[in-house]
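Single-structure report; data block below.
Removed from the display is one protein chain of the complex; every other protein chain stays in position.
Lettered A and B in written order, each chain numbered from 1.
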Amino acid sequence: MAIISATGLGYQYEGYGEVWALKDINLSINEGEFVAVLGPNGSGKSTLAKQINALLTPTEGEMLLDGLSTADPLNHWRIRQRAGMVFQNPDNQIVATTVEEDVAFGPENLGFPAAEIRKRVDGALSLVGMSAYKLHASHLLSGGQKQRVAIAGVIAMRPLCLVLDEPTALLDPRGRREVMEIISRLNRMEAITVIHITHFMEEALAASRVLVLDQGRIVLDGNPRQVFQQHCELRALGLDVPAVAELVLELRAAGQDLPPDVMTVDELVAKLCS
Amino acid sequence: MFKSITIGQFLPGESLLHRLDPRAKFIALILFIGTVFVVQTFFGYLLLGIVLFGLLIVSQLPLRYFFRGLRPVFYITLFTLIVHFFMTKGGEIILRFGPLTVESDGVYLGTFMALRIIFLVICTSILTLTTSPIALADGLEYLMRPLTKIGVPSHEIAMMMTIALRFIPTLMEESEKITKAQLARGADFESGNIFRRAKSMVPLLVPLFVSVFRRADDLAIAMEARCYRGGKGRTRLRELLATPLDYFAVLLSALFLIAVAWSQV
Partner (left out) sequence: MLLNLKNISYTYMPGTPFEVTALKNITLDIHQGEYLAIIGQTGSGKSTLIQHLNGLLLPTTGEVYLDGHQVNKDKKRLTAMRRRIGLLFQFPEQQLFEENVAADVAFGPRNLGLSDQEIAVRVDRALRLVGLNPSEVRDRSPFSLSGGQMRRVAMAGILAMEPDLVILDEPAAGLDPRGKEEILNRIDALHREHKMTVVLVSHSMEDVASRAERLIVLADGEIRLAGTPADVFQDAAVLEELGLALPQMTLLMLRLRSAGKEVPMNIFSVEAAKEVILQMMGGDKS
């Protein structure tokens, strides 16, 4: 069943004239999918993310989350509980001074009794592997840990889907790996639908589906192997192709007999050494 | 330079004072502040000093760290002291520097004022060093609740406090970073007269303001995304729970105030 469905969605920011930040978006995302969203700066990725959990509402067309229309303000709280959002800058989304207090923020807003909040906070922290840091000061954590706490804060609201707006952009490789592992695990083990916006192509390879946005429109949509074979289109948008995919293209052009959908080092080594 | 300011930075711990209910600690603080103002004699200050030192021991805070954090306050105190020494007249003349005189009333009053400031800061620091900012805000919100009836937005005030406390370290770090970035561009924050110095702060303050507004904006969106809609219907992870110990602490502070007030009459 489609958990996110957009039909003819368009959005204009106020004060930006006739420019469409999003235009003609028709999109259906099923429960349990792991969707990576790529696109150059200003392509509308963040705007799309904010449409999903009703932080922005359509100028035209419709966005439904779990069947609830974001156009109706009465739905907003239910939508935001179902579609949790994690932002790019870990420092600007942590509300409380200690880890557990911050994770509790969402459930507190939803008005659960203390015992239920406690259960959810502990559960969420253990899912992201941060239980040991429960009482730590949030500002002293590393970037990767902060993002894990932010994810826990969203998970504690028991959402159906997780929308992440470049959560790894400001992290070092270790932090990025930590966050990616958590996201993949939540998708696999907890069957949470994931919408992951990123500039890192290797991260997109972990997804089950890749969307590429340009100037407010969806220009490519498919599984990562299909999308990353579109070298020319991606290049024209200023996006990278995973280095291995690029190498495979070059090798094929030089007459080597390789399948076009080799994307990772291990796959290529296996093919070259067989 | 900002990191060295440690007034009020919470130090987690397990001491008796750490475990007290924030509301009890708040009330006790108010009673102590009352006591500081009631005291009129040096003997009273000596007594108060001993009690505060005792509390400091009970709190298990590292003493060196505690007093180092008070250093900026000592400068203010020193200033008060000097102003009183030279400006407050009356009593016997103790010292004479040309046209300036130090008279006994000035010494008396100056010392009193200085002790008052120091004691006030010590009381408050003990509270903030042993109480997590969240607990502090929760306690304050609870104590202000009766005022909601006359239109005081107690939840909002407490939330603002929490957020301010959460962002103080972040912004300290940020000011330090911007200071360094401008120093690397040859900025000079230290020389020249007061006007030049004020002007030299512009390259520091503009970026800081820009950043504060951006952060505030981001945070507001992040809070909204997590279903924040004010205090209505909001519950808490930690419910405040007063134990007999808390009542005892408040009672003791009240008795101390009364006893001191009595002795000063």
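The criterion applied here is as follows: a residue touches a chain if its C-beta (ideal position, glycine included) is under 8 Å from a C-beta of that chain, and two chains touch if they have at least 3 such contacts.
The structure displayed is predicted, hence computed values, not measured ones.
Novice: Taking the whole complex into account, name the chains on display that the unshown chain touches.
Specialist: Within the full complex, the chain left out of view touches A, B.
Novice: Would you mind spotting which of B:Leu47, B:Leu171 or B:Ala187 touches the chain that isn't drawn?
Specialist: Candidates B:Leu47, B:Leu171 or B:Ala187; residue touching the omitted chain: B:Ala187.
Novice: Would you indicate which residue among A:Met1, A:Leu74, A:Met189 or A:Ala254 is in contact with the undisplayed chain?
Specialist: Once the missing chain is taken into account, the touching residue is A:Ala254.
Novice: With the missing chain put back, which residues of subunit B would touch it? List them for me.
Specialist: Touch set of subunit B with respect to the missing chain: 3-4, 6, 11, 62, 64-65, 68, 174, 177-178, 180-188, 202-203, 206-207, 210-211.
Novice: What subunit A residues would touch the chain not displayed?
Specialist: 40-42, 88, 142-143, 169-175, 177, 199, 238-240, 242-244, 246-247, 250-251, 254, 256, 265-266, 268-269, 272-273
By definition in this document, only the chains that are shown with their structure count from here on.
Novice: Where the CA atoms of subunit A average out and where those of subunit B average out, how many Å apart are those spots?
Specialist: 42
Novice: Can you tell me which positions in subunit B touch subunit A when the two form their complex?
Specialist: Per the stated touch rule, the residues are 10, 12, 132-134, 162-163, 165-166, 169-170, 214-215, 218-219, 221-229, 233-239.
Novice: Mind pulling up the subunit A residues that touch subunit B in the complex?
Specialist: Checking each residue of subunit A against subunit B gives 50, 53, 55, 77, 80-81, 84-85, 87, 89, 91-98, 100-101, 104-114, 117-118, 121, 135, 137-139, 153-154, 157.
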